[in-house]
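All protein chains but one are shown in place.
Up next, chain A:
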Amino acid sequence: MALKIVKGSIDRMFDKNLQDLVRGIRNHKEDEAKYISTCIDEIKQELKQDNIAVKANAVCKLTYLQMLGYDVSWAAFNIVEVMSSSKFTYKRIGYLAASQCFHESTDVIMLTTNQIRKDLSSPNQYDTGVALTGLSCFVTPDLARDLANDIMTLMSHTKPYIRKKAVLIMYKVFLKYPESLRPAFPRLKEKLEDPDPGVQSAAVNVICELARRNPKNYLSLAPLFFKLMTSSTNNWVLIKIIKLFGALTPLEPRLGKKLIEPLTNLIHSTSAMSLLYECVNTVIAVLISLSSGMPNHSASIQLCVQKLRILIEDSDQNCEPSVNACMKYLGLLAMSKILKTHPKSVQSHKDLILQCLDDKDESIRLRALDLLYGMVSKKNLMEIVKKLMLHVDKAEGTTYRDELLTKIIDICSQSNYQYITNFEWYISILVELTRLEGTRHGHLIASQMLDVAIRVKAIRAFAVAQMATLLDNAHLLTGNMQRNGICEVLYAAAWICGEFSEHLENPMQTLEAMLRPKVATLPGHIQAVYVQNAAKLFATVLKSQEGNTDSTAAQETSQLMIDRLPLFVQSANLEVQERASCILQLVKYIQKLQQKDVEIAEEVNALFAGELNPVAPKAQKKVPVPEGLDLDAWINEPPSESESEDEQPKAIFAKEEPKHSRPRHTEVDEKELARRREARKQEQANNPFYIKASPSSQKVYQDTPGVEHIPVVQIDLSVPLKVPGLPMSDQYVKLEEERRQKERAEKKKKEKKKRKEKRSGRGKKHDSGPESEEDITPAHQVDIVTEEMPENALPSDDDDKDPNDPHKALDIDLDKPLADSEKLPVRSHRETPKSPAEDGDTENAALQEPKKKSTKEKREKKKDKDRDRKKSKEEKKKKKHKHEEKEEDLLGGQADAPVVQSEETSEVVAPPTSTNPEVSDLDFWLSNAPVPSNTQEATTVAEAEAAPPPEAASGTAPDSEPDQPQDADTEEAKSSKHKKKKQKKEKEEKEKKKKKKHHHHHHHSDGGGEESVQNGTVEEEEPLPPMSNYCLLAENSYIKMVYDIQGNLQDGSQVVVSVIFENKGDSFLKSMEFNVLDSLNSKLQRPDGSGPHDGLTVPFQLPPGVSNEARFVFTVQSIIMPQKLKGTLTFIVKNEDSSTHEKLDFKLHFTCTSYLITTPCYSDAFAKLLESGDLKGSSVRLEGVNMPFHHLLARICFHHHFSVVERIDSCASMYSRSIQGHHVCLLVKTSGQTVSIDAKCDEPTLLGNVLDEIKQTFSQC
């Protein structure tokens, strides 16, 4: 009974599915965490079950819990298990869980490689799809490297659904494994013209992502994209392309010229706002890129601004309000881009933008603020800031108010205070800003105060007065602890008052203010500044008091210091304490001297003599390395312990070398430096905003002739912090207006006097425009001290680049031809089928060799020519035969250019007649733009185009089957051949070469690491004879087929038949169809929806002399018996004049060996297996075997998919496993010419057949 209850509850427990879990969580609102933890315990139990359905259910629940924030990485292995389920619904759950919680450091990811590869090549497109989707989320560099080739094959899959996914995922692969970009790019480019719009869109998507980071590499695709832009009707694709053009135009202004017209048309015609908006954006980008060159695009600018204004101000009643707001937002965003180059066109809409500051939507207000930043001028700065100050008062949320505050400061301080004409006004603004409660930006205001006070010498007196007032009223700022942020301002105030104390009206009062006990409540770093600057003030006070006859005043001051400082000496802050005690001792000493009537003011002042200059933030970094100093050189040679260690450091430094490029600054020769220094001095002299570094700069200011007619503003320096009624800065706005009027009047007078006087530095730019920017003279002759930089420092813009940007690695030249070494890594045991593909090649060697040689030679020659030309050739090569007609369309304007060139005729050798080596296809395409000076050039290019260089033609021939899924393989084969020629000396290579000389190939690296090591030692003894598993399937005068059968490790009912088709004749073979008469036991897997007797289309065509491989999946039920299947290949033979239908019958032989899979096995596991007693034995004797023992083993390994477990002298144990999990163990012994094989297997029939096949193998040799 009790047992029953337990069992029942267990059943229910396993029954709980995702819905139950969710319901349970919802029913346990109060103790959710507890409930979930019991659920997790249940899940852990479920994961221990063998039933995959239970596991999948558990993993599904975990995915839900992951969303709630629970870490489920502990179940990673179970997730992998569910991923490898053969049932799609479970597999999908596994992949979903993996995509939610796997990442690069999940270690089980390594285990998934084979599973994913299997799923990718699954005949079920949904398995493939789900694997691609999952992989896109957790791809790692290792997975990317291992699977790049498989994914690339899928890019040519028959189903658009798979193609589209494969194309998209390539972007992720590129990111993780940049080496794959170049080999994969040609196919990616092909996909831009895929018949399926979804695939096309995916390809556009990927290339746009790539080009966004490294646009220059994709310029050559511009004509193709242009064509897509004018032909596509898919708005998504259009948007992407137009965005891409936006990124390309800055690199190639001519492209912009070509774009303006179609884009303008789109703007007028489209009804989709998203498209319209992107068009406007790109037109803006074009106009920016053209801004220097083409003057007459005001119509386009007007169009853009006008459309944007509509976006901003119109709210459509039919739209959701939020969508209207979106339009407004985007309108402002685009406006800010126009602003950069065409400020005038935007400034006329100032009203609209100021209006947006009142919008209830914060994002819109922020955008408007951004715009204002760019719209200010000397003329309107005060007005705009005044408006902003009003908003500061009105603003409710502190975030927005803080944003306003930073914007005001940004606006005022931009480009070195360029727009500020009156710094008194600016200081007042800063002081007003300190009234903001609870702002976080106290430090920002403080740093502005410091910056202005230090750099604008003329303003110091005023600034000091203001700061003194601030210090006096410090209680206003610090009264409330909530306002903490703002007390940073006191830091600046104290420092300014101390440093420039000579300007203080009443230093004594300020000194007292700084030593108030309340100061001790300020943050430590501010107290420290207070203490230090109190000392400076003290020095100043002493100086003024010592002149008096009455010495008591000075002594009283010292006493004040001695009274107040101990408070700071007790401070918990170390810095405050240290400074205070230091200064206290100093003052005590001074007091002693004072009592002896010694005059010490001079000496005390000497403590703080000298002026502090501002230093640029990056100055330290830019100190050049002095000439002759080599930072990399050893100061003391490191003791060399041994030769081998000696080499190591060298290697390290060789690698690091590029990093040390900075010291190159020193190479600039002395003359150049002198010249630059001179130029800079010149520049500074001409710029009124800079002063010379001479110490007398203050006098310069006073001597400036302009100073007389500056209205002297009488400011009450003791203005209280708050002027009732009118905020202080407003006074300046009024005053400024008056001042400007006055100035204008004066100027008129001056003009009447024929402008005899010209103010130095300003005279050059003096325009007569009555209201132009330059006319507004600053109220103060502003001396902005430049920030100090080390001598010789060079402006370098590489400071901000992020070395960790993954896109940096993708900055790869895609136009360069693929080098031999560039290929995607292919799974090792897949190399076997490849080599016979090469067999085919080598048999054709006689035919192909001369051709290839010439190509190579010409390539060599080409290298000498300049790079542009090379590029252009490559381009032509790629495009020539494919885009011929389309290009012609684009060239419509050049009717006289004879461009048509068919594939056949391109074989005709015509030497290149190009007269202009600089011109590439792109140039040609671009030059079609209506630029008169270019037309001549264009026609010459057109001629060059008409006669393509011969190497282009011959070069394309071998590549001309773009749709072959295997062409990576053939490419590989080809490239390894090149290697052969290059005679690489690595041992591995050598071995390969030897094998290649014979028309067979051995490759054997299926096994695990240990196993291959053993084989390695075997091979060392004596070179192995070449071997191949491919055997002839059928052959006639047109075509030859060889095949190999391999089992599928993950799926016990599948074998893959790889067939290599080789075109033996000189006609073109196409429409090949492969069909097999299924038996009860073995069936060819056909795509969904096709009948049991339909043939499979071979996914490629064969030009003469070319071979290619296709794979077919068969399902088998029983694997214990060998089997033969009859089949037929039908194909069309196409000659120049005729085409005939041909067929070729064949018999596929499924041996038992082909169901075995090389599986490494350790000797202890092997021993256990034999001990278990489940295996039945059988044995066979081979007589007259005349070969070394290791050759014998290698043959068994290679032909029959065994691996060596252990080998002792002339005795070896071997192991293999069938796809359905049968273990096959062999003990091979040899004595003389007799070989005896004792074998054990859990399936005697299978074993018998395998042994027969082994026997047959050796009887053949």
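The rule we apply is simple: a residue touches a chain if its C-beta (ideal position, glycine included) is under 8 Å from a C-beta of that chain, and two chains touch if they have at least 3 such contacts; residues count from 1.
The rule we apply is simple: contacts and distances are computed from a predicted model.
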Q. What protein name does the UniProt record of the undisplayed chain give, "Centromere protein N", "Tubulin--tyrosine ligase-like protein 9", "Coiled-coil and C2 domain containing 2A" or "Adaptor related protein complex 3 subunit sigma 2"?
A. "Adaptor related protein complex 3 subunit sigma 2"
Q: Have a look at A:Phe226, A:Tyr277, A:Tyr1155 or A:Phe1202 and name the one touching the chain we're not showing.
A: A:Tyr277
Q.
Which candidate, A:Leu47, A:Cys60 or A:Leu1102, sits in contact with the chain we can't see?
A. A:Cys60
Q | Selected from A:Ile169, A:Leu290, A:Leu1069 or A:Leu1182 as touching the chain missing from the view | A | A:Ile169
Q: Among A:Leu181, A:Leu308 or A:Leu330, choose the residue that contacts the chain missing from this document, as touch is defined above.
A: A:Leu330
Q.
In the whole complex, not just what's shown, which of A:Ile239, A:Val346, A:Val452 or A:Ala534 touches the removed chain?
A. A:Ile239
Q. Residues of chain A in contact with the chain that isn't shown?
A. 18-19, 22-23, 26, 60, 63-64, 66-71, 88-89, 92-93, 96, 100, 103-104, 126, 132-133, 136-137, 139, 158-161, 164-165, 168-169, 171-172, 195-198, 201-202, 205-206, 208-209, 212, 233-236, 239, 243, 271-274, 277-278, 316, 318-323, 325-330, 360-364, 366, 1087, 1089-1090, 1097
